[in-house]
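Presenting subunit A:
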Amino acid sequence: MNYFAGIDIGSTAIKAAVVDEDGRLIGTRIAPTGSSFHKNAMETFETLLTQHGIARDAVKFITATGYGRKLFKEADDSISEITANAIGACEAGKAFGGVRTIINIGGQDSKAIQIDVNGNVSNFAMNDKCAAGTGRFLDVAARNLEIDLEELGDYHFGGSGAPLTINSTCAVFAESEIIGLLAKGHGKEEIVAGIHYSIARRTVRLAKRVGIEDRVYFDGGPALNKGLVAAIQDELGRELVIPEQPQTTTAFGAAILARSQYLAE
Partner candidate 1 sequence: MNTNPNEATAPAYNRSRQAREAETLLDRIQDDFPDNPEAMRYFYDLFRRVYCQGEPVKHEGTLVGTTCIHAPEELIYAFGATPVRLCNGSYHYDQIGADFMPAKSCPLVKATLGSLHAKAAVPNTQALELIVNPTTCDQKTKASAMIGAMGYQVHDLELPPAKESEEARLYWQRSVRRLALRLRELTGRKLTRKNLQQAMARTARAQTAFRTLHQLRKNAPALFLGKDAFLVTNAYFFDDLDRWTAAVEQLNAELQLRQMEGFQAAQKRAPRILFTGSPPIFPNLKLPLLIEEAGGVVVADETCSANRMLYDMTAVDEWLLNDMVDGLADRYLKPCTCPIFTRNDDRQRRLLQLAADFNVDGVVYQAFAGCQVYEMEYRSIADVLAAQGIPMLYVETDYSPDDMGQLSTRIEAFLESIKTRKRNAR
Partner candidate 2 sequence: MTNRTLLILLFSMSIMRPSFAADPLWWSETMPHAEHGSSQHSHGGPVEIRRGVYHKNLWLRSGAGPIDARYLDGAISGRIVLIDVRGETKELSGGNVHGSFGVNFAMPDEGFYNLHLINESISDGIRQINIAKSEPLKHSCREGHDHVRPLMAPKQSDQVPLEIVRQRMAEENFHSLLGYGDTASFLVLYQGAPLAGAEVTLHTARGWRNSVRTDAQGIASFMMIRDYYPPWHEFERRHRQDYVVHASHTTDDAGSTDGGSYTRTRYLATLNGSYYPSTRDYRSYTYGLLLGVFALTFTGVAVYFYRRRRQKRFHEVRFDEKN
Partner candidate 3 sequence: MKKIRDAINGVDLRRFRFLLQLFFFVLLVYGGYFAVNLGQSLPTFACGFNDAGRGGICYLLPLQHQLAMSWSMLFGWAGLMVLQGFLFFALWFFVLNKGWCGYVCPLGTIQDWITSLRTRLGVRYSRYTEGQFRRLSLIKYLLLALMILIPLGIGGALLPHDMGTPFCDICPGRMVIPMFTGDFSQLTIDFSTKTTMVMTALGMLVTGLFFAGAFFKKRFFCFFCPMSALHYLLSKPALLKLKKDGAKCTRCGDCYRVCDMEIREIADEVKEPRIMQDDCIMCLKCVAHCPEQGALKATFAGIPIFESTEQGFIKRMTKGHQDEHKPQ
């Protein structure tokens, strides 16, 4: 049996995915990027293989994606995460009846991608170089509020009052604004909801730039944050399609591409 792997080396986490000859997802694995990401990436990949009892030789083609894709020399090919994300989302979205718009929030960036029925990118937009509206923004906020990243979702729904307005979109200024709000005695719940809405507004603006069509697929780590999902849905005015494992869509896409590239050759 031949297998194909996709490795997404992102700014905060390394994601690996393996598919079989029929394109079925065999397994995925997520690990923090850390400082020596090359070593970590290899480890993640190899651990994934051992978990599923796949020999290294059986993996016929590896496609790397993410910021570290160029430096991962073990890969057979590399692909930008936008394309990989589109392919992965298109494939994963089939379970939901097909998707045409993808919103991805990563550690350092956020993207909106429009794809055609075949999963080809027809348009995309990315945030500017600042970290506003990205996973990093959530990170900073969570640290300021002294709560875990995973708890943000629960806080979002826990508030009694309306979400507060966070004016600053910049992660650095938002930090001081949050501290100010805390000092004024506002509840963490309302602040968290405010942060989610702030990100949601930015994200939706990005999505509108590429044009929203059909179902909207939402992936990336922050897609696990129920509060953020609710805020985006609220701003967007429609339901989001969220995969089971939103972090690995891109790696899955890379793996699918690895398979089709191998079969094409």
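On the choice of candidates, all candidates are chains of the complex that A comes from, given by their letters.
The working rule: a residue touches a chain if its C-beta (ideal position, glycine included) is under 8 Å from a C-beta of that chain, and two chains touch if they have at least 3 such contacts; residues count from 1.
Predicted model, so just to flag it, every value in this text is computed and none were measured.
Colleague: Judged by that same contact rule, which candidate in 1, 2 or 3 sits against subunit A in the complex?
Modeller: The candidate that touches subunit A in this complex is 1.
Colleague: Of all residues in subunit A, which touch candidate 1 in the complex?
Modeller: Going by the criterion above, the answer is residues 67, 79-83, 108-109, 118, 120-122, 124, 126, 128-129.
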